[in-house]
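Complex shown without one protein chain; remaining protein chains in place.
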Amino acid sequence: MKNSQQNRTYCLVTSCPDRVGIIAAVSQFIAQRGGSFEESNHHSDHDGQRFFMRNVIDANSLSISLAQFREQFAPLAQQLEMKWHIRDSDTPQNVVIFASHASHCLSDLLYRWHSGELNCDIPCVISNHENLRSIVEWYNIPFHYVPVDKGDKAPAFAKMNQIVTANSADTIVLARYMQIIPAELCRDYAGRLINIHHSFLPSFIGANPYQKAFDRGVKLIGATSHYVTEELDEGPIIEQDVIRVSHSCNKDDLVRLGRDVERAVLSKALRYHLQDRVMIQGNKTIVF
Amino acid sequence: MKNSQQNRTYCLVTSCPDRVGIIAAVSQFIAQRGGSFEESNHHSDHDGQRFFMRNVIDANSLSISLAQFREQFAPLAQQLEMKWHIRDSDTPQNVVIFASHASHCLSDLLYRWHSGELNCDIPCVISNHENLRSIVEWYNIPFHYVPVDKGDKAPAFAKMNQIVTANSADTIVLARYMQIIPAELCRDYAGRLINIHHSFLPSFIGANPYQKAFDRGVKLIGATSHYVTEELDEGPIIEQDVIRVSHSCNKDDLVRLGRDVERAVLSKALRYHLQDRVMIQGNKTIVF
Amino acid sequence: MKNSQQNRTYCLVTSCPDRVGIIAAVSQFIAQRGGSFEESNHHSDHDGQRFFMRNVIDANSLSISLAQFREQFAPLAQQLEMKWHIRDSDTPQNVVIFASHASHCLSDLLYRWHSGELNCDIPCVISNHENLRSIVEWYNIPFHYVPVDKGDKAPAFAKMNQIVTANSADTIVLARYMQIIPAELCRDYAGRLINIHHSFLPSFIGANPYQKAFDRGVKLIGATSHYVTEELDEGPIIEQDVIRVSHSCNKDDLVRLGRDVERAVLSKALRYHLQDRVMIQGNKTIVF
Partner (left out) sequence: MKNSQQNRTYCLVTSCPDRVGIIAAVSQFIAQRGGSFEESNHHSDHDGQRFFMRNVIDANSLSISLAQFREQFAPLAQQLEMKWHIRDSDTPQNVVIFASHASHCLSDLLYRWHSGELNCDIPCVISNHENLRSIVEWYNIPFHYVPVDKGDKAPAFAKMNQIVTANSADTIVLARYMQIIPAELCRDYAGRLINIHHSFLPSFIGANPYQKAFDRGVKLIGATSHYVTEELDEGPIIEQDVIRVSHSCNKDDLVRLGRDVERAVLSKALRYHLQDRVMIQGNKTIVF
């Protein structure tokens, strides 16, 4: 639904206390520097306290550099008490993917990245199993095998942290990585650590959601992509979807059908994230 | 999806321990009496212990009467240890509807009944509010106003029981009737008391599901029709569906959008129920 | 998806040749008069030639009256070569509905209007059949029976034109009105005459689309709401949706299932239209 950006663009994302004149001030700032909008999105939260804005600007239309933009915009942003950032589409984010044994989400992300659907670099994939090495390396992406010792997970996560840091990861994606992420990593990557949970949250939190869905006899199963917080499966939801099932499906059918939903939902969530469409407010998201 | 039945049909519904030869025995019994099938559905539960079957027979093709069918089929059913019933499409069920203040589900059911989509009689509607009397009476259906005293609900339910009995209700539909149903009525109408809950169960059980959905920031909201049991919102699910929402929706938008899902889901569930498509197994349903 | 507007608002809708500074100029104009935005939508067409904007302004936040707004905005609009209008949410449009024999779309529109989902007045319903008089009058809406003589349709349409004019219709809705509309009325109500066609256009243009869909063996059937132009079923599409069907459906099942899609699609299209979300560009629509 969200349209593609083919030209070089700058994406300016802001949030600030709501008041009269924010759009006017920002759009005038941009217009005075020749900026032409490719897309512009606004949202006031429902109690009218905070205002969110995303502006995609044709980079070539601007009379100033990105550095100059940052410098000149800062005083206005300060005056409006803004939280803001601006991103150059020609500087893709580094996305490190954590995977486990299951291949469907990882394969789908790699395929879409290779097809140009995901504007990012993937410096490496980390997994606690070896079985996906071959497909990752087919894409010429380094694969790091970091097994997790059930008795002492700390060394594995230390190792993973080191790889993440060495690769300057902007965003981490858990592509059905089945380990609970340490609180510290959750905090360090708040709003930049994306998970796919194989249920329609808040139904079936935790382990074995397909078994739970089968046992409850639901008529639709789903998947949820969310930012990871320290509370398991409770972080801000980015995207969800469902698929119809029936009494003729056994648990393995749910798993099979669910795979298609999981990979569709995760890839959409990541795409929105990479396009700076997702803003977090409290425990909810705005997805422009 | 389930096709319409325009001719007079008998619907034979059976469940029994699974073994070789059930379809053969039953279909031969019917064929020997000239019976022609309009539709035939089978299901073995997933541990292979129990077999479920629904056969819709062209009534005019049979060489015997319904009474004769029942008499002659009984020994075979006993031999196969069957639970079974057969229903004549020309003898529609009596469906009593309980409503409260909200009109959308009730209006939809009445409209569909009037259009011939629901093969049933509606001997009356019972409500604890007066506001829907006019639309009910426009359909020439008696309307009973039975207010519920919060301090002592027993008299109201006694009165409702009496009306239900007097109208020989086969099935009761709770069309957003917001009162908790007494355990005794749940038991008396087990498998014949249908509710619509305004969430995608098992998410958001109990009161104010739209507020809860808004607070959690889900990206889809849903509705669930289920048979009522003594445990609130825990009965066997008949049908569910969802609709997409976004950050731009406030709680009132969820309520408005949800109404369309609720009425679609409830009317489908009732239609399946009236066509004897729904069989209960444990706390789950088979919907042929 | 489109959120509700509960306060008094002014909706300013503009289109003009694309250039740098349009958002800045318009938002500054509004901010200088104290205007607070409830919603703001933008679109540049794909060859970058034309810019479309919709601004919903909190009426109470503005320091000037609607008349003053119109007067003061005119010079800016002229300078930007804009086509524009501004509408007060407290001045609902007059919507005249044309119906025929089928009740489902009409009943649904009346129900939603009565529920407050459609911000409009319905001064009357016109039909070439008498059968829907009772339900229309239940809503206290005048019903005009205008039969159409197959040999000479002109007198009927003259009569209908007269009723439309007498009721100051802003918009006309064809709620499964099965007559071809005279070219003159199409032109007079260009962009304000909404039809529901019972297929997923451009499939199955013209008569009997369900029969055609059945004959082709499609696995989904649909409905399309569009603005009426002189070319049958070729006008700008506002909204479409589909529903799954199967080999077990006969043509009557398609008709029954299709009714739900038709009424959902038509009511959404009308709601978008009444909220000034729909802008026409060539033979396509922008739906904010």
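Think of it as A, B and C in the order they're written, each chain with its own count starting at 1.
One rule holds for everything that comes next: contacts are C-beta pairs under 8 Å (C-beta built on N, C-alpha and C of every residue); 3 or more make two chains touch, one makes a residue touch a chain.
Everything numeric in this text was worked out from a predicted model, so none of it was measured.
Asks: If I consider the whole complex, including the chain that's not displayed, which of A:Asp188, A:Asp215, A:Glu234 or A:Asp253 touches that chain?
Replies: Answer from the full complex: A:Asp253 touches the omitted chain.
Asks: Which of these, A:Phe29, A:Tyr111 or A:Phe143, touches the one chain of the complex that we don't see?
Replies: If we include the chain that is not displayed, A:Tyr111 is the one touching it.
Asks: Since one chain has been left out of the picture, which residues of chain B touch it in the full complex?
Replies: Against the missing chain, chain B presents residues 20-21, 23-25, 27-28, 30-32, 34-40, 42, 44, 61.
Asks: Counting contacts across the full complex, list the positions on chain A that touch the omitted chain.
Replies: 1-4, 6, 39, 103-104, 107, 111, 115, 117, 134-135, 138, 244-246, 248-250, 252-253, 256-257, 260, 264
Asks: Where does chain C touch the missing chain, residue by residue?
Replies: 43, 46, 200-204, 216-220, 222, 236-242, 246-248, 250-251, 283-287
Operating definition for what follows: only the chains that are shown with their structure count from here on.
Asks: Could you grab the centroid distance between chain A and chain B? Build each centroid from C-alpha atoms only and quote it in angstrom.
Replies: 41
Asks: Pull out every residue in chain C that's touching 2 or more other chains.
Replies: Residues 39 of chain C touch two or more partner chains.
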